[in-house]
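Have a look at the structure that comes next, please.
Missing here is one protein chain; the remaining ones are kept as they sit in the complex.
Labels for the chains are A and B, by order of writing; each one numbers its residues from 1.
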Amino acid sequence: MDQVVENIYLLVIVTLISVLQNAFFALKVEKECKSSNTSAFERVSCANRNCMDAYSTFLAVMWCAGLCLSQAPAAFAGIIYLVVRQKYFVGYMGQTSQSTPGYLFGKRILFFLLMMCIVGIFNYLLMRHYRSDYKEYVETITSAASALLLLP
Amino acid sequence: MDQVVENIYLLVIVTLISVLQNAFFALKVEKECKSSNTSAFERVSCANRNCMDAYSTFLAVMWCAGLCLSQAPAAFAGIIYLVVRQKYFVGYMGQTSQSTPGYLFGKRILFFLLMMCIVGIFNYLLMRHYRSDYKEYVETITSAASALLLLP
Partner (left out) sequence: MDQVVENIYLLVIVTLISVLQNAFFALKVEKECKSSNTSAFERVSCANRNCMDAYSTFLAVMWCAGLCLSQAPAAFAGIIYLVVRQKYFVGYMGQTSQSTPGYLFGKRILFFLLMMCIVGIFNYLLMRHYRSDYKEYVETITSAASALLLLP
């Protein structure tokens, strides 16, 4: 079983951090739920719901990318997604801004993870049918490309 | 790690398609969010929420069925579920129909996947305790049974 853990431990760590962040969001909702400020409660509840709606999708795509290609860039993209999500949540709760951010966030990162999955599957099919294995090249390119996510 | 990919690549492909569909739903919500048509926004938002509520359940049951028994019928049932979900979403957004479809959809497919899981677990326990392995028969029957999902 330790071989399995070897291939997923970075993904597990990112998942744990995301769970802690979920708990933070939920505590905020719980706190506002008890206060009497309806507009603040509605805002925080809506932000939490939007984050939760996207959460399953994020987990699915991160784990697929990590299993099919390589875990380090997937976990790195996951961390960046969590940072973006934190910013989104805080931005949603902001008192002064009347205009809330939209429904979607982290599109670029999810797109990157999706690309990783597709490349991984494609590489696997190539290897199976034509015995040509580009996995090492692809992993190097992916690791380099993941740094591009840091661009604002 | 390539052995792992061999056993899950069909499931990953279905997951990717479902993620693309989620993105399509989310873009619809984002678009209606900006327009001023409140009733249309409410309808599309409700349809999206119902789909998202069931999404984790669907993913969990599809992956369990694929891992415990065999991936091809599970992925096939997953594809059909996505088609049903697309129909449900489009039906929910329909302008003319006042009566929206209910909260649930794709019950038959989820039930089929659930049965696959139970059969897979049962087969594993039988094999472990009595050394009797019916996996091949079960896989053949499952593949044949999955064609029944195509019936309207």
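Heads up, the rule we're going with is that contacts are C-beta pairs under 8 Å (C-beta built on N, C-alpha and C of every residue); 3 or more make two chains touch, one makes a residue touch a chain.
Since the model is a prediction, treat every value here as computed from it, not as a measurement.
Asker: What residues on subunit A make contact with the chain left out of this view?
Answerer: 1-2, 4-6, 8-9, 12-13, 15-16, 18-20, 22-23, 26-27, 29-30, 33-34, 48-49, 52, 55-56, 59
Asker: Could you please point out the subunit B residues that touch the chain left off the display?
Answerer: 7, 53-54, 56-57, 60-61, 64, 67-68, 102-104, 110, 114, 117-118, 120-121, 124-125, 127-128
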